[in-house]
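The complex appears here without one of its protein chains, the remainder shown in place.
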Amino acid sequence: MGDGHSKEDIKKHVKLYIGIFIALLVGTVVTVLAAYVDLGHKMNIALALLIASVKAFLVAGFFMHLTSEKKTIYTILACTVVFFIGLMALTVIAHFDVPTIAGSGH
Amino acid sequence: MEVPYTSKPRPDTGLYNAKVGIWLFLASEVMLFGALFSSYILLRVNALEGTWPHGLLNIPIGTFNTAVLITSSITVVMAWASLKLGQFNRFKIYQGITILCALAFMVIKSVEYKDKFTHYQVWLKDGETIRGHIEVPGIEGKPWFMTHKKLEAMEAVDHITIHPDPKPHVASAGGEAPEAHKSENHGGAEEHAHEPRRIEKADIKRLSAFVPAHSTYFAIYFTLTALHALHVMGGALVMAYLWGPGSKMWKTDPERFTNRIEVSGLFWHFVDLVWIFLFPVLYLL
Partner (left out) sequence: MQHTTQTAPHETSHAHEHHDLGFWRTYVFSTDHKVIGIQYAVTSLAFLFFGFCLMLMMRWQIAYPGQQIPVFGKLLEAILGETAKGGVMSPDLYNVFGAMHGTIMVFLAVVPLAFAGFGNYVVPLQIGAIDMTFPRLNMASYWTFFLGCVIMFFSFFIPGGAAQAGWTSYSPLATTIPTDGQTYWLIGMVLLITSSLLGAVNFIATIIQLRAPGMTWMRLPFFVWAQFVTAFLLLLAFPPLEAAGIMQLMDRVFHTSFFLPTGLMVGGQVADISGGGSPLLWQHLFWFLAHPEVYVLILPAIGIVSEIIACNTRKTLWGYRSLVYSALAIGFIAFIVWAHHMYLTGMGTKISAFFQTTTMIISIPSVIILTCLFITLWGGSIRFNTPMLFALAFLPMFGLGGLTGLPLGFSFADLHLHDTYYVIAHFHYIVAPGTIFALFAGVYYWYPKATGRMMNEFWGKVHFWVSFIAMNLIFQPMFAQGMAGMHRRMYDGGATYSGVLDPETGDVVGLPGFIISLNKGITHAAMLLALAQLPFIINFFYSMFKGKKVDDNPWKATTLEWQTPTPPPHGNFDKHIEVYRGPYDYSLPGAKDDFTPQTEPSHK
């Protein structure tokens, strides 16, 4: 954190933290309920991951102070995210990009 | 001779050393869990139809455990805020709650694990599969980690008794049809689904508890959750140290102590973050 963590700032933050805590609990309940509603398999997965991402953003952004971090940290994390996406995407794309043999019906 | 910037931030980066260190460590953790998540995806798209079990985890318990972990996440940040406000006693309370939450999480997780170790799936040679709790003659109570190989080795045993599960609660109704349905419809067994059933040893093709070897789903479930649990334990140990003997530093170097709490908190939030993804991916989808 570093910059200007005066006591007033912290007190304001505490209110925010409690708000986020409630939001996270609500998010958990919503995820569970959403799983019981049939939206089609793909939509169910997309919705669950969307809610998880929002929750993750709240935790990383505010509990971990990432919304107000230093440039060095952002740079490190940006590289990490890019390589993580590369690993996941290229592996999965490679899985689906398989040469077809005529008549094999693959 | 002290390494500089251990408590004060370095002016040009605005960061103290441990902060850089923990974020670098977390970056590598992202890649570690990221690789496992990628493996999960690949194994899942790779799975043949009917080999990805579904609806076998206890969702209410999982939800409760998620809430426990989220609670610990808020108390950990409140502990840090208390130190920033100079309220050491409140810090002690919040940090204490965090540690208790970590313990509660571990206890609940162990109960879940135990349930899986004593819960079975049997594949019969005629193609039927049954899930339930089993009794093996000569073994008191619920057998743990039983397999068809072990059964074969037990010469005195010629049959087992299975108590089939009631129809499982399945989240995500849009998912692939759970196997349980198929097995219940098989051979008109539906009406007897809840009755204990005798199964001859000779009819068993495969028998496995819901352990890692059961299927790739349980393999990745146990790998991910066990690795996560190790992180919970590691985090809890560090926080217990900072709550107990480590908190003496508050008197000698309060700034550095606050930094330590922040850094251990960052790690804890990351553990929480991983669970936020693990829960829907493993329990619900």
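By letter and in written order, the chains are A and B; residue numbering begins at 1 in each of them.
Heads up, the rule we're going with is that a contact is a pair of C-beta atoms (placed from the backbone, for glycine too) under 8 Å apart; a residue touches a chain by one contact, two chains touch by 3 or more.
Predicted model, so just to flag it, every value in this text is computed and none were measured.
J.: Looking at B:2, B:126 or B:140, which makes contact with the chain not pictured?
T.: B:2
J.: In the whole complex, what residues of subunit B lie against the chain that is missing from view?
T.: Touch set of subunit B with respect to the missing chain: 1-5, 10-13, 15, 17, 20-21, 24-25, 27-29, 31-36, 38-39, 42-43, 46-48, 51, 149, 206, 208, 211-216, 219-220, 222-223, 227.
J.: Take the complete complex as the reference. Which residues in subunit A touch the chain that isn't displayed?
T.: On the subunit A side, contact with the omitted chain comes from 72, 76, 79-80, 83, 86-87, 90-91, 93-95, 97-99.
The rule is short, and it goes like this: only the chains that are shown with their structure count from here on.
J.: Using the touch rule from the top, collect the residues of subunit B that touch subunit A in their complex.
T.: So the residues of subunit B in touch with subunit A come to 9, 13-15, 19-20, 23-24, 27, 30-31, 34-35, 37-38, 41-42, 45-46, 59, 63, 66-67, 70-71, 73-74, 76-78, 81, 84-85, 171-176, 262, 265-266, 269-270, 272-273, 276-277, 279-281, 284-285.
J.: Quick one: in the complex, what on subunit A touches subunit B?
T.: 1-3, 5, 7, 10-11, 13-14, 17-18, 20-21, 24-25, 28-29, 31-32, 35-41, 43-45, 48-49, 51-52, 55-56, 59-60, 63-64, 70, 72-73, 76-77, 79-81, 83-84, 87-88, 91-92, 95-96
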